[in-house]
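Taking it in order: structure first as structure tokens, then the write-up.
Taken from a larger complex, these chains appear in their original positions, while the remainder are omitted.
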Amino acid sequence: MDEGAGARGRAVGPGRTAVALVTDSIDVATRGDSHMIDLTDRVQEVVRRHGFREGQALVFVSGSTAGLTTVEFEPGLQQDLPAAFERLAPRGMRYAHEETWHDDNGHAHVRASLLGPSLAVPFKDGRLLLGTWQQIVLLDFDTRPRRRALVVQLSGEREGTS
Amino acid sequence: MDEGAGARGRAVGPGRTAVALVTDSIDVATRGDSHMIDLTDRVQEVVRRHGFREGQALVFVSGSTAGLTTVEFEPGLQQDLPAAFERLAPRGMRYAHEETWHDDNGHAHVRASLLGPSLAVPFKDGRLLLGTWQQIVLLDFDTRPRRRALVVQLSGEREGTS
């Protein structure tokens, strides 16, 4: 690391800019069945709308049958990543969850817990620090179409507050 | 997203409320062997006790044989999620870790690294923004009962500081 170039941040101390906090949300309609949806533009728009310059966007899905990660969002991987989850937690094998609740989505719960509900993405100069071929995605593992309200919580420096 | 209803957050600027930070901990006794423990009420209580209104709870397990996620905490999934980890990283197969250290918990290390030690959960109006059937859980993969000290670090707005 170039120590000079690497120290890209600015301190935020008293008499300067306080760290701000905003909790917003994004509504998404999914088809279920490991439907993968690109959220990048939506999250970037939340950062822009609230005028944040530098900080982190915490994206969180409330619910136990969906998860978040990043991926190169292209048609091939939209098949490959769901196929990987079908290997890791196959639909149709025995799940105690289904026997208890006479439900059909045991695999959806297991997949969601493996992937996790929470993703923090840093941003700077108002831009999410993602790679060019790296998008923020929701995977909805439930067995039916769902509407999902995702939390997007921003913390960091805002414009016009210094 | 309804832009009006969605903009639920409040900015925290100078002359208003500074973002506060508290690092607390939760002690948990586990049985090991992929024992899954519901931490939701304990984490919620840390948020309440310190009077935080809005922000994030970062839960972190110090140690390399346990991990954190969310799940619907019911008896079926308390079997299904450990069973999934038994498929992903079976106990009893060859682990180089065990040959080096004459240990029996190679699978526990691998499972913990796959699941991850860190979980950030946003809260608002003093309430964790979890789904109704979504609980914060620790999975302890070690091969013996353990005591775990989990870090719970809160950042955000507190009551009475504006």
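A few remarks follow.
Chains here go by letter, A and B, matching the order in which they are written, and residues are numbered from 1 within each.
As a working rule, a residue touches a chain if its C-beta (ideal position, glycine included) is under 8 Å from a C-beta of that chain, and two chains touch if they have at least 3 such contacts.
The structure displayed is predicted, hence computed values, not measured ones.
Of the identical protein chains in this complex, 2 are displayed in place, while the full assembly in this structure file contains 3 copies of the same sequence.
Methods note: only the chains that are shown with their structure count from here on.
Between subunit A and subunit B the centroid-to-centroid distance comes to 17 Å (mean Cα coordinates, whole Å).
On the side of subunit A, the complex with subunit B involves touching residues 17-27, 42, 49-50, 58, 60, 62-64, 88-89, 95-101, 106, 109-110, 112-114, 116-118, 120, 151, 153-155, 158, 161. Residues of subunit B touching subunit A in their complex: 1-3, 6-14, 16, 18-19, 54-56, 69-72, 74-77, 79-81, 84, 87-88, 114-116, 119-122, 124, 129-131, 133-134, 155-157.
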